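Only one protein chain is missing; all other protein chains are in place.
Letters A, B and C mark the chains in the order given here, with residues in each chain numbered from 1 onward.
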Amino acid sequence: MKLISGYFNKEASLLEAVKSLRANNIKIKDVFSPYPVHGLDQAMGLRRSWLPRAAFIGGAFGAISGFLFQAWVFTRAYPIKIGGKPFLATPSFIPVTFEFAVLFAAFSIVFAYLLKSNLGVGANNKIYDERATDDRFVVVLDTSNVDEQEAEKIKSKFEETGAEGIKYEE
Amino acid sequence: MSDISTREELIQGNKDLKTITDDVFNPIVAKPNKFWFAGLLLAASAALIGVISIVLTVWKGIGIWGVNKTIGWGWGITNFVWWVGIGHAGTFISAILLLFRQKWRTSINRSAEAMTIFAVICAGLFPLIHMGRLLLGFFILPYPNTRDVWVNFNSPLLWDVFAITTYLLVSLVFWYVGLIPDLGTVRDRMKTKFKKAFYRLLSFGWTGSAKHWQRFEIVSFTLAGLAAPLVLSVHTIVSFDFATSVIPGWHTTIFPPYFVAGAIFSGFAMVLTLMIVARKTMNLQDYITINHIELMNKIIILTGSIVGIAYLTELFIAWYSGVEYELFAFVNRATGPYWWAYWIMMTCNVVSPQLFWFKKLRRSIWFTFLMSIVINVGMWFERFVIIVTSLHRDYLPSSWEMYKPTIIEVLIFVGTLGIFFTLFLLFVRFFPVIAMAEVKTTIKNK
Amino acid sequence: MKSNIESIMENYNITFQFSKKIKTILAVFIVIGVASLAYGIFAYSPTKVWSALLLNSVNFLTIGLGATFFVAVHIITQSGWHVSVQRIPEAISMSLPFGAIFMIIMLFGLNNVFHWIHEVHHDPLIMKKEAYLNVPFFITRLFIYLAVWILFTYVLRNLSKKSDLNDGLKYYNKSRTYAALFIVFFAITIVTFAWDWLMSIEAHWFSTLFGWYVLAGVIVKSFAVIIIIVAILRKLGYLEFITKENIHDLARYLFSFAIFWMYLWFSQFMLIWYANLPEETLYFIKRVDNYGFLFYLNLILNFLIPFLVLIVRKFRRILWIVTSIALVVFAGQWLDHYLMIFPGTMLDVQKIGIFDIGLTIGFIGILLWTVLQSLTKAKLLPKNHPYLQESFHYENL
Partner (left out) sequence: MTKYWKSLDGNSIQNKKEKVEKKSSTNRRDFLKTFGFGLASTFILSRCENAAHKAIPYLIKPEEVTPSIANYYTSSFFDGDKFNSILVKVLDGRPIKIEGNDLSSISLGATNSITQASILSLYDDTRYRKPKVNGEDSDWGTIDKQIIDQLKKAKEEKGKIAIVSPTIISPSTKKVIADFIKEYPTTEHITYNAISVSGLLDANKESFGKRIIPNYKFDKAKIIVGINADFLGTWLSPVEYTKQYVQNRQVSEDNREMSLHIQVESGMSLTGSNADERIIINPSEEQNLVANLYNYIANKVGEEEITASKPTMKITELGNDLLKNKGKSLVVCGTNNKETQLIVNGINQLLENYGKTISFNQALLTKQADDLEMADFIKNIDSYKGIIFYDCNPVYDYPAKEKLTNAIKNIELSISFSAIPDETSEIVKYVCPAHNYLEAWNDFNPKEGIYTLSQPCIHPIFDTRREQESFLKWAGIEQEYYQIIKQNWKSAVYSKTNLAFDFENFWIKSLQDGIIELESNSSEPKYKNDLSAIKITEPKSELELHIYESVHIGSGKHANNPWLQELPDPVSKVTWDNYAAISPFLSKEKSLKTGDVIIISGTMEIPVLVQPGQAKNTISIALGYGRTVAGKSGKDVGTDVYQLIKTDGYKEYSTDITIEKTKVFKELATTQLHDSMEGRDIVRETTLDKYKEKPSAGNERHKEIEKHHNTLYQEYVYEGHHWGMAVDLNACTGCNSCVAACSIENNVPIVGKEEVKRAHEMHWMRIDRYYAGDPENPEVIRQPVMCQHCGNAPCENVCPVGATNHSAEGINQMAYNRCIGTRYCNNNCPYKVRRFNWFDYNKSDALEGNLYDPHGMTKDLPRMVLNPDVTVRAKGVIEKCSFCVQRIQEKKLKAKMENRALQDGEILTACQQTCPANAIVFGDLNDKNSKVSKLFEQQRRYHLLEELHTLPTVGYLTKVRNKKGKKSNNKDHQKHA
């Protein structure tokens, strides 16, 4: 795989570069930045993430299962008379139901996020540049299937938008 | 991003991306100073004493505490509520302030969240060790067993189990999700092989990819959305421990929001205590500026006033209710044998925060530090007043008793302080204390 | 986004034009209200009529009050997002004097709704409360509340209006002090107001949370009303500068405070349910037993519907959906007041009928009239507001 990457030290130049590359229909492999750059996802044309849905599903599952579990325990499994309260003591079940919902929702979204992003203990994702987590912005393009001319164009776009450096990788 | 000229820069010192990284990274690799070691030694010793006291309690029995037939909960649960309260600020800062777009939170949320987690750990200890039969404490979990007994879902103490566990786990996850990018930064800057491997493990393979960032933001925001009601629920449920009962002084409907306000109040005070020390010792004045302190002080006035209004509401309704037990409970608080605790509480929590209406005091580091201690003391006494003065004279005068803690109870409290500070000192040594990536988004010079 | 900024520039000087057509419609509303009132006086007991008047007066008053609170809170927190809609709560807050008039009219009907007024001399429990529950003090309190609230409302409104002409920051900074003072006064008086006018209807009953619970309702309602007015103005062709993000934010607050309202409702109910002390449960027993349907409907309108709909991000960004929910919540809050008042004042179980709705329509007519009238008095966008830009430059995740 042949890669070309452009290095920027300003957020503005990065955005400009990404926009201009996209305007030229050049496919960007990935962009690396030390912090979430505002507007970069629109610039790159990234779709909104579906992750909140994981939270919603997890939360709904947590709430429903939490409530049903309590109701089952109190009315079916082993009904015990407690303080004269009804067996199906709905108000009493709300706090635990709520906690179940939040717990499941939070863990669902976090696990979904880690899995989807291939993050986790022992994950060894390729690091293109160590300064990308510090003060550099890196735009990486895959040039495997790209001809010379196109590659040149990329390079010129990088230079136009003020890239600090350009790196080629096999 | 267009300039919004009216807002001041959140951090000072005209930082750029590089200097921010340096400022946060350097303490991790630098050799810690004497104060750090001295602090750790002190904290760890205190923790050890606490652990010994806990072991003694479990072995000998709760009888070595000062609690008695009338006052079933004393220091133990007071400390529990106090610690849980402190454990509210971190998540409040990172979740609710995130939802309210209060960008200034970025300088303090990392350490505040860490503090939250440590405080919740300390808090969680107390309900466990105050059990008469800690070794059978697992009964409190609803697990299938041959006797087919489950737990009592009516019990607020059980709700606590779920609330505290959920809160601890979600806070931990929330905190760690935020840490991952910064751990990536540390990893990439780390030179020594072993440490690099260590941080590689911790950083979960973070690269800084735009897609990751996009998801990171949405996950953070969703977690904030979940954590915001969660943080309310935790102290609400803690307040239910008291409010569901029929004990005058405990059973009052205002408890849930008032406990939450009180928790945030005390939590911010603790954040201030720690931040004021940390910014000084770790040279973070540029990040945790006087503006940050002022803003936190404003939240302290707000929450302190809410607490104050709640106190007055309780007092008024105690009279208005026409229920003699209610009225007595409050009169007894103010004039009974524990009057001093009540007035410490009143002075520290209601009167003194009002001094922050003066801008000069709000922006005085020393005064703020003093106040943060005062408020923590006051909030400790609030819980003490609620628990002890309500119990010690409830319905039947024949059972009225006095409560005095034993040295063991005091040492356990000291022990949790030790645990808390030990963990915090280790945290500042090995983790980025400031959320670099988030601070980087706020600066204008990028 | 450029188009947005441009349009803002164009709209800087626009004020609302209160057209004849709208006035006619509102006049019809008011006529319906008056007719209903006349019918009510004719057909129902004075207690019922006064109860309905109390419901609508309190509802009316708290809408205006909630708006002032909204303005003040955003000033002291130095918020920016709301600037594009700020003139709407300001306009709503100008209804406050009318609300005050209704409250003063209510003074003539106190005997009909507050049973403590006649029982204070022989009911031993109420006798204990006489130091607080006595008519002169009650009326004095009302006048203090109204005077101070109206005073602050006008001060804040004027400072805001002045900022249009002059340096925004100067007036803004000035208004911060007043806003802070108002908040302090409001925080205490909204609670005592709730005790006076709502809790004391059932003078035996008490709940420490009650004041804050009413406050939560007022906040939710203020967001609902703002959203409704925004929608009306949009319909009439104004406020094109309002972005999806602004709507999203309003919806988010509506959503959050609906949850917060539910939280307080639950806290109050659950604690009373749990302890089951007769002195406290009597309040809920009346409502659950006699008004069961409305009791649960209250939760559906104020929590379940807004929660289930607005939890979806997409829906939070669609004005008509948000507006529908706002209307539901508005109705829900009205119902909440209904449930606070009627089971307490009326001995026999009541049904919501044409009279109640007609009267409310009348009050809504008056409210809209005053609000729209005030909107004509100032520009729709506070162009010198220091955080104006911010209002257009943020995104909701």
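In this section, contacts are C-beta pairs under 8 Å (C-beta built on N, C-alpha and C of every residue); 3 or more make two chains touch, one makes a residue touch a chain.
Remember, it's a predicted structure, so these values are computed and weren't measured experimentally.
K.L.:
Can you list the shown chains that the hidden chain touches?
P.N.:
Taken over the complete structure, the missing chain's partners among displayed chains are A, B, C.
K.L.:
Looking at B:S45, B:S399 or B:T442, which residue reaches the missing chain?
P.N.:
Touches the omitted chain: B:S399.
K.L.:
Using the document's definition of touch, tell me which of C:Y274, C:Y291, C:F342 or C:F363 contacts the absent chain.
P.N.:
Residue touching the absent chain, from the options given: C:Y274.
K.L.:
Write down which of B:V246, B:L312 or B:I407 is the residue touching the left-out chain.
P.N.:
Answering carefully, the residue with contact to the hidden chain is B:V246.
K.L.:
Among B:F328, B:Y342, B:F356 or B:F381, which one touches the chain that has been omitted from the display?
P.N.:
Among B:F328, B:Y342, B:F356 or B:F381, only B:F328 touches the chain that is not shown.
K.L.:
Name, in rising order, the residues on chain C that touch the hidden chain in the full complex.
P.N.:
Per the touch rule, chain C residues meeting the hidden chain are 124, 272-279, 281-282, 284-285, 288.
K.L.:
In the whole complex, what residues of chain A lie against the chain that is missing from view?
P.N.:
80-86
K.L.:
Please identify, in ascending order, the residues of chain B that touch the omitted chain?
P.N.:
58-63, 66-73, 127, 130-137, 139-140, 149-152, 154-158, 161, 241, 244-247, 324-325, 328, 391, 393-402
Methods note: only the chains that are shown with their structure count from here on.
K.L.:
Does B-C or A-B have the larger number of C-beta pairs in contact?
P.N.:
Between the chain pairs B-C and A-B, A-B carries more contacts.
K.L.:
Determine, using the mean of C-alpha atoms as each chain's centre, which chain is farthest from chain C.
P.N.:
A
K.L.:
Once you find the CA centre of chain A and the CA centre of chain C, what distance in Å lies between them?
P.N.:
40
K.L.:
Measuring centre to centre with CA averages, how many angstrom lie between chain B and chain C?
P.N.:
Spacing between the chain centres: roughly 35 Å.
K.L.:
Please work out the Cα centroid separation of chain A and chain B, and write it as a whole number of Å.
P.N.:
29
K.L.:
Specify, in ascending order, the residues of chain A that touch 2 or more different other chains.
P.N.:
38, 52, 92
K.L.:
Could you list which residues of chain B touch at least two other chains?
P.N.:
1, 154, 217-218, 229, 240 - these are the residues of chain B that touch more than one other chain.
K.L.:
Could you list, by residue number, the parts of chain C that touch chain B in their complex?
P.N.:
77, 80-81, 125-126, 128-129, 132, 169, 184, 187-188, 191, 195, 204, 206-212, 256, 259, 263-264, 267-268, 270-272, 274-275, 277, 279, 386-387, 389-390, 393-394, 397
K.L.:
Show me the residue ranges of chain B that touch chain A in the complex, using the header's touch definition.
P.N.:
That would be residues 1, 16-18, 21, 142, 148-154, 156, 158-159, 162-163, 165-166, 169-170, 173-174, 177, 180-181, 184-185, 187-189, 200-201, 204-219, 222-223, 226-227, 229-230, 233, 237, 240, 436-438, 440-441, 446 of chain B.
K.L.:
What residues on chain C touch chain A, complex-wise?
P.N.:
For chain C paired with chain A, touching residues are 266, 269-270, 273-274, 276, 311, 313, 395.
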